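Here the complex is missing one protein chain, while the rest keep their positions.
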Amino acid sequence: MEPNQAILLIHCNDRKGLIAIITQFLADHNGNIIDLDEHVEKEEGIFFMRVHWELAGFDIPKDEIKHVFTEQIANRFDMEWELYFTDKRPKMALFVSGSSHCMYDILARQYSGEWKIDIPLIISNHEKHQALADRYEIPYHYFDINKENKPAVEKAQIELLKSHDIDFIVLARYMQILSPEFIRTFPHKIINIHHSFLPAFAGAKPYHRAHERGVKIIGATSHYVTEDLDAGPIIEQDVVKITHKDSIADLVRKGQDLEKIVLSRAIWSHLQRKTLVHRNKTVVFD
Amino acid sequence: MEPNQAILLIHCNDRKGLIAIITQFLADHNGNIIDLDEHVEKEEGIFFMRVHWELAGFDIPKDEIKHVFTEQIANRFDMEWELYFTDKRPKMALFVSGSSHCMYDILARQYSGEWKIDIPLIISNHEKHQALADRYEIPYHYFDINKENKPAVEKAQIELLKSHDIDFIVLARYMQILSPEFIRTFPHKIINIHHSFLPAFAGAKPYHRAHERGVKIIGATSHYVTEDLDAGPIIEQDVVKITHKDSIADLVRKGQDLEKIVLSRAIWSHLQRKTLVHRNKTVVFD
Amino acid sequence: MEPNQAILLIHCNDRKGLIAIITQFLADHNGNIIDLDEHVEKEEGIFFMRVHWELAGFDIPKDEIKHVFTEQIANRFDMEWELYFTDKRPKMALFVSGSSHCMYDILARQYSGEWKIDIPLIISNHEKHQALADRYEIPYHYFDINKENKPAVEKAQIELLKSHDIDFIVLARYMQILSPEFIRTFPHKIINIHHSFLPAFAGAKPYHRAHERGVKIIGATSHYVTEDLDAGPIIEQDVVKITHKDSIADLVRKGQDLEKIVLSRAIWSHLQRKTLVHRNKTVVFD
Partner (left out) sequence: MEPNQAILLIHCNDRKGLIAIITQFLADHNGNIIDLDEHVEKEEGIFFMRVHWELAGFDIPKDEIKHVFTEQIANRFDMEWELYFTDKRPKMALFVSGSSHCMYDILARQYSGEWKIDIPLIISNHEKHQALADRYEIPYHYFDINKENKPAVEKAQIELLKSHDIDFIVLARYMQILSPEFIRTFPHKIINIHHSFLPAFAGAKPYHRAHERGVKIIGATSHYVTEDLDAGPIIEQDVVKITHKDSIADLVRKGQDLEKIVLSRAIWSHLQRKTLVHRNKTVVFD
């Protein structure tokens, strides 16, 4: 995204004229809309909108937009909304366990500049990726987690994340279940990749179960983490075909390519502020 | 689509405030927007919009909308635009040659009510589908076309199409090249299916050439017909994987499934008034 | 498939030299192999083979192949096996309920000659497809099924199927659950299409549940019917992407295209004798 632009993500009860009111507000203040997406969920009558505009020439100062929009628009329609500025470089925390393919892929995208983000830290319950983190000069925090120390570990992790002012967390095949307290600390800010096409094969060992069932496709699902395991709002899914020839090792190999691509697409949508969560679903603008 | 609704398709040079102006126009007249899509082609600065609203409560009478919109909006911004009413049942003419898989698929969708259209006639340069057309009780017009009689045949076809007040033409594997005159009579109203992922293998015998080249995917492309053979604005494309085991007969078999689905998706988008042609590209709203 | 050819489908415990023994048997009798596929399931040590050869020049008379192969090969290795001749035209019974898209597709493939099969009868628990069946001149048997008469109806259906010497049954969106007795009468001879990527959304109303869950892909699965509902050996699966914009009606529309293609691919594999069921999985040779 270019610098000096703003993005508004809005949802509220639908009513006639909402688009006109919001776009007129931007036009009145000389804002040039770059992109606008809206969606109305008909069953519940919920209005969703993402509007992306240029700040050059916009006559409300950047640090007053929030206030003005609240007063003039948001309060009138009881909107839930978020405002982002493209100048701000998001900070991601990367959580990883034994498998490293998603970690490699994410580090490459950050290091090569494909993603304009910072990764101030990596957190793991495995020691073995220290060397890789060192190669990319990213602080690597190893936590030996067990049933007893889990609350204390999570407390330490939360402090660490807060001290780094983390914007969002990516569970890049992190195989620990986060506590409800942890999840509530970062609502809709934790992105997970699960190695199946959910809701099939939620939980442990999805490739083994896919092989056992004899499916002809395997999948991967990236979703926001909620307190229900593997049941949070889905951001992105994809599949790959398999055959009777594929062993579990083949499923793992084919699936890993899928996992890293699906996770990266979900992170991209999140970074573009194209995702809006309502109840247990994600609106993902294209 | 539900009855008693209207759709506007607009494109014009982009400028600040266009969305606000159009949506305000609808709001002022008490129109409830069901769906709105917009796109700005940045390189050329072209604004595209599709807006779909309910006519119930809309305070401009149906037969005056065109006039009022022209006066109040379209003329001011030099818009190209089209207005559709969901009550109108489109009339499709079906052109077919030797292969019948797309014809079967289209007839099934019409006859089953999946598509709310009429098919007043089928035109072919082959006699052999008469029996099938009879089964569906659709008049079948056979034309024995050769180099000499082609202009006369096309003239007769155009008259036939006009006498039936045809809205659009589908070339469902019709293997005759239409003359520029014919095409100009139905601008952006003729939808073709080509059995390759264009621009690869334009022209004759794409499956043979795909086999010869040893590609690992084959495709199908549906596009609006222009005077350049297989080079018109693309509406929909898809592919299927093949292997070294696949003979040309296998490519034909696998490709035919693709052709009928790709063509039907393109027709669906056209019927939903989700397609907008500018230069040689198609905006296809989702 | 060409006439005057034979196909052997074999599975048995794996052991060294099986391929050599079987191919030597065919070579000794002057059989020209057109296609050979084998697979060894390593975990259980099961050998699967499909071999397709020309009967022209083969020096065992057609009606003795079964006997000779049993004596010389099959008994030695305790093989389960089936022998097919490409000259025999398979007879399919088509079962259908309210939705007709798969029925249309199958009738088109049969009527156009894409599939070399006979469809001597259609069975339905709905009256409404009588007119369509009449168009294709296929006897249509309507059964008004309820809890009470189900055993009697199934008994009548089985008699009808046997009187027509049916080779296999296709449940083309047939929404009745078959009894274990019915299923056992046609083991691995009943092909179903389920409108989800199984094992997700087994059972009723998969599109509604997919919409409720907010998945980003929907799928279809074709499988052999067993006594466990929607849990039989999978033959073919595929998916299509959806977005938050898609209503349940959109899922149904997009899904129906998938269903008919997935079902037809499964039927094609079955007709090519490329499917081999072992326990609850299907080997599908390519």
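Going by the order they are written in, the chains are A, B and C; count residues from 1 in each one.
The working rule: a contact is a pair of C-beta atoms (placed from the backbone, for glycine too) under 8 Å apart; a residue touches a chain by one contact, two chains touch by 3 or more.
Computed from a prediction, not measured in an experiment: that's the story for all the values here.
S.K.: Tell me which residue among B:31, B:233 or B:255 touches the hidden chain in the full complex.
M.R.: Touches the omitted chain: B:233.
S.K.: Using the definition of touch stated at the top, determine which of A:42, A:162, A:208 or A:253 touches the missing chain.
M.R.: Candidates A:42, A:162, A:208 or A:253; residue touching the omitted chain: A:253.
S.K.: Of B:138, B:200 or B:229, which residue touches the hidden chain?
M.R.: Considering the complete complex, B:200 is the one touching the chain left out.
S.K.: Touching the hidden chain in the full complex, which residues of chain C are there? Just list them.
M.R.: Its contact residues with the unshown chain are 16-17, 19-20, 23-24, 26-27, 30-36, 38, 40, 241, 286.
S.K.: What does the interface between chain A and the hidden chain look like in terms of residue numbers?
M.R.: Within chain A, the residues that touch the unshown chain are 100-101, 104-105, 108, 111-112, 114, 132, 135-136, 243, 245, 253, 256-257, 261, 264-265, 268, 286.
S.K.: Could I get the residues of chain B that touch the absent chain, sorted low to high?
M.R.: 39, 41-42, 197-201, 213-217, 219, 233-239, 243-245, 247, 280-284, 286
Criterion: only the chains that are shown with their structure count from here on.
S.K.: What rotation angle, rounded to the nearest 5 degrees, superposes the C-alpha atoms of chain A onto those of its identical copy chain B?
M.R.: Chain A sits rotated relative to chain B by 180 degrees.
S.K.: Is the contact between copies chain B and chain C built from the same residues on both sides or from different ones, judged by whether over half of the numbers are shared?
M.R.: same
S.K.: So the centre of each chain is just the mean of its C-alpha atoms; given that, what is the distance between chain A and chain C in Å?
M.R.: 42
S.K.: Taking the mean of the CA coordinates per chain, how far is chain B from chain C in Å?
M.R.: That gives a centre separation of 36 Å.
S.K.: Any chance you could list the residues of chain C touching two or more other chains?
M.R.: Residue numbers touching two or more other chains: 243, 245, 286.
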